[in-house]
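One protein chain is absent from this view; the other protein chains keep their places.
And then chain A:
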Amino acid sequence: MPRTTTVECPGCPPLRALTFDALGLIKVTESRGNSGGIPQVVERWGDADSSKCVLAASIDDRANDPILAVARKNGTIEISNPLSGDIFVSISDFGDGDGHPEDDDIAGLHIFKKSRSVGSCSLLTCTTKGNASLRSVDIAPTESTNNGASNSWKVCAAGKVLCAKVHGSEKHALFGGKGVEVNLWDLESSTKIWAAKPPPKNSLDIFTPTWFTSATFLTGDDHRKFVAGTNSHQVRVYDTSAQRRPVISFDFRETPIKSVAEDHDGYTIYAGNGSGDLASIDTRTGKLLGCFLGKCSGSIRSIARHPDHPVIASCGLDSYLRLWDVKTRELLSATFLKQHLTCVVFDSNFSDKEVVAPDAQHADEIPEEVEQEALKPAKRKKSPEEMKGKKKKSKDDGSKKSRKKSRQMESEECDVRNTVVFDIQHVNVKLVTSF
């Protein structure tokens, strides 16, 4: 009898994650309640081409008009719809002229969520040579080139920028890298307001060169606290209001900290390193809370925290997307995705609903149907607007609907009977605002 120790993987709550890999493919993995919580790859977008390797990705997953921006190795930035994969616009990073050097890859990308207007978005990009630029891009396809106002500046004089993050309030950004100390910039005035100082030489007089491999802000409220991970397996917490040297510095295992992600409570972070160890650390005390054990054997390139469920996703070079429970540090599921994965983002507007046959509709939801009819012509117009009225819910209710089916239905000009059934209180709110 073969001796096995198998651990049953509990399923995960309904969620949707997008992973980006080294061949430029975007894979959408969904976990639904009816499939037992086991995530499955539902879609695969893009052509596999190693020059299109995805370097950075950012999603603005609001309920209506969500967009996804993807930065690729050949210098293009694509803005697309995270629900259908249709590319709205594709811009070239070095479109403002100077001809691009071969090795100036994009290190960071961020979509501004607060200042979004219909039809355009603003992006912050930063390349490894330190060229940061803030530009606004028109989404609606127009004849002219779509580089709107753009504001560029140089983040560092020498060195290579490896990590760039924008704060939740979107007024500040931090940059760090190899030979580049962590800097905090004010985005409105494009000035550097703070730069870190390396810790003093240790007792043996050895000075480790600066090499930050990942960084993140701790909370969306306070731009002054952030965490950076270094190549020499250190996790450093900085507080700009206190001092320029790190406030707490914490050593984690033996390989570079490839990614850090913050939790909503503002003091827990998740750090993943080059040999696949994922751990949660309390930044107030600098203590390791615990490691996530799940047979991850490849470097963890990206960690994402779900905004609502206590779930984090990690992906990396071992080609697996793993979903973990935050509290128990248990592996919820692991999906094999065949390529080296570089980024993962959650689409928090995913709701696990299915279409219900017409006779099963409730009587009190008929008024909603009437409003839905009025919405339908509006929905036909533009693909992003088809997502109006769909809202993410943390718990399932009696009526369910599947997203794919709804899209098919709308494209086939279905009749009034097959309307979507919603939960009443959410729909009321949503419909009012959408008008």
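Simple rule for what comes next: a contact is a pair of C-beta atoms (placed from the backbone, for glycine too) under 8 Å apart; a residue touches a chain by one contact, two chains touch by 3 or more; residues count from 1.
The rule we apply is simple: contacts and distances are computed from a predicted model.
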{"item": "The complex's invisible chain, by UniProt name, from \"Aldehyde dehydrogenase\", \"alanine transaminase\", \"Brix domain-containing protein\" or \"Sorting nexin-30\"", "value": "\"Brix domain-containing protein\""}
{"item": "Touching the absent chain when the full complex is considered, from A:Val89, A:Leu317 or A:Cys343", "value": "A:Leu317"}
{"item": "Touch with the omitted chain, as defined above, among A:Ser150, A:Thr255 or A:Ser348", "value": "A:Thr255"}
{"item": "Touch list for chain A against the chain that is not drawn", "value": "2-7, 22-23, 25, 48-50, 211, 231-232, 254-256, 258, 274-276, 293, 295, 297-299, 317-319, 336, 338-340"}
